[in-house]
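Notes follow the structure.
With one protein chain removed, the remaining protein chains of the complex are shown where they sit.
Up next is subunit A:
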């Protein structure tokens, strides 16, 4: 008997943030990331019959998204990529074969380890956010991740400022406990 079931009605609400963050760390462009996430949900809808229930809904959607990201890179590499390679190649005979980007060291560039750690931390934070009650998650995301002004959130959600701060306090306490268990 399958352990997991699909409920596409909740996909956008439950997984769009996680999938979007996963994508943006890999494609570095908001519009592209948004398109890839939308395409993932649609592809998921079309291949629901292939879901065996062995993985969670989110893991299954991530596996579709990974393929979408690979397809995206394949597509741009087949066109734009070739042109970029020619542009960055040195025409200087003495250093024939050197790549321009290799000759310019960037001491402030993030290492692969930094990027990987930040990406894992981001995923751990989003996992903890998913566990928050819906209202807390909504307010916390708007205030902390999207950086909305207190007044804007209060107007949007029709709550008072003191109400907002109580929600934020509860969300932050829950987030700190969750990260204590799952990150440190």
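Quick note on the criterion: contacts are C-beta pairs under 8 Å (C-beta built on N, C-alpha and C of every residue); 3 or more make two chains touch, one makes a residue touch a chain; residues count from 1.
Going forward, contacts and distances are computed from a predicted model.
One chain of the assembly is not displayed; among "Putative spermidine/putrescine transport system ATP-binding protein", "Acyl carrier protein", "Amino acid ABC transporter permease" or "Glycine dehydrogenase", its UniProt protein name is "Glycine dehydrogenase".
Along subunit A, the points of touch with the absent chain fall at residues 8-9, 11-13, 16-17, 20-21, 24, 30, 33-34, 37-38, 41-42, 45-46, 118, 121-122, 125-126, 141-146, 150, 156, 165, 168-169, 172, 175-176, 179, 183.
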